[in-house]
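Of the protein chains in this complex, all but one are displayed in their positions.
To keep things simple, chains are lettered A and B as they appear, and every chain counts its residues starting from 1.
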Amino acid sequence: MGYLLKTNWWKWLCIALLVYTIIGGLLFRVPKLPILNETIRVLHFHVPMWFGMILVFTGSVVYAIKYLKTNNLKFDIYSSQLADMGIAFGVLGIVTGMVWAKYTWGEPWSNDPKQNASAVSLLIYLAYFVLRNSLKDEEQRNKISAVYNIFAFFLMIPLLFILPRMADSLHPGNGGNPGFNAYDLDSNLRKVFYTAVLGWTLLGYWIASINVRLSLTHQKIENAS
Amino acid sequence: MKTPVSLDVRMNHFTTLLFRFLFLLTILLSPIISDAQVEMADNFRGEGKIYVVIAIILVILTGFFYLLFKVDKKSKQLEKEIRQDKR
Partner (left out) sequence: MQKVIALIKKDLTVDWRQQNPISGILLYLASTIFTSFMAFKGFISIEVWNALFWTIILFTAITAISKSFVQEERRSLYYFFLVKPNDLVISKLIYSFLYLMALSFLSLAIFSVLFGNPITNYLLFTFNLLLGCLGLSSAFTMISAIAFKASNRSIMMAVLGFPVIIPVLVLTISNSAKILDHTIWSQIQGNMLTLISVDVIIIALTFVLFPFIWRS
């Protein structure tokens, strides 16, 4: 009981936000739109996966820069574990997006620029892990993978803005679809959405931080023996 | 003579298990299957592609359970290492 009270405040925040997301996301009144119907509620479960992915990858790059500056092994562990979490978010985003697209746009992969951009960012971070596994020397591995992390991330960001401009997107916001702003007017939807983004991202960070602690303990044991 | 009997018995056992399972399933799913006279949140499950929302939430849940298993595996390995070190 004492542990539950003393644990970090953001874990409680995460729980509260996600409970609010589930209740609000499923029960609040939503705008009635054709084609989307009730699936507009997926907004609180699919879209936060993308936001979570980008936020977690950003965290990973920040730790990669910190690692290159200080050579502290801790930062490399943070960086790689956050990248791992980002891949999990990305896969969840793609799978949920494909389910949603199947029932609204008609097919799971409709060559939408945002789908493509997200697939590319997943490829980048999968390549990051392939690179990590192919390097034997530990310090070299950490350094080179940090460099690739930074290099690829800063090229992924323009891609997220370039690709949607190349073609019409089925996603709201650009192209012929009714934009996010059309149903953004609904303040209930917006409230739950921002809560959802923060909540899911915190959940991801929570899991990544447990992984980081396990890796750090592993390191300590190896150093001791 | 002996084998077919035991096979038969085993089959019987299996079918009863199956029936019990099906019975349990019907009880569990009865709120969905039965035509409710009482006012329930039927619209919630009914139209409007709400199944898609349920499917997507289940996908996300599955994903997070997978992550949980990964953490579990990692901590088990760590426990094993500590045990080996103490020896």
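Convention: a residue touches a chain if its C-beta (ideal position, glycine included) is under 8 Å from a C-beta of that chain, and two chains touch if they have at least 3 such contacts.
A quick note: this is a predicted structure, and the numbers were derived from the prediction, not measured.
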item: Which displayed chains the unshown chain touches; value: A
item: Of A:Gln140, A:Asn188 or A:Gln219, the one touching the omitted chain in the full complex; value: A:Gln140
item: Residues belonging to chain A that touch the chain removed from view; value: 68, 120-121, 123-124, 127, 130-131, 134-136, 139-140, 143-144, 146-148, 150-152, 154-155, 158-159, 162-163, 166
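Assume only the chains that are shown with their structure count from here on.
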item: Rounded Å distance, chain A centre to chain B centre (Cα mean); value: 28
item: Of all residues in chain B, those that touch chain A in their complex; value: 47-50, 52-53, 55-57, 59-60, 63-64, 66-68, 70-71, 74-75, 78, 81-82, 85
item: For the chain A and chain B complex, residues of the former touching the latter; value: 26, 37-39, 41-42, 45-46, 49, 85, 88, 91-92, 95-96, 99-100, 103-104, 203, 207, 210-211, 214, 217-218, 221, 224-225
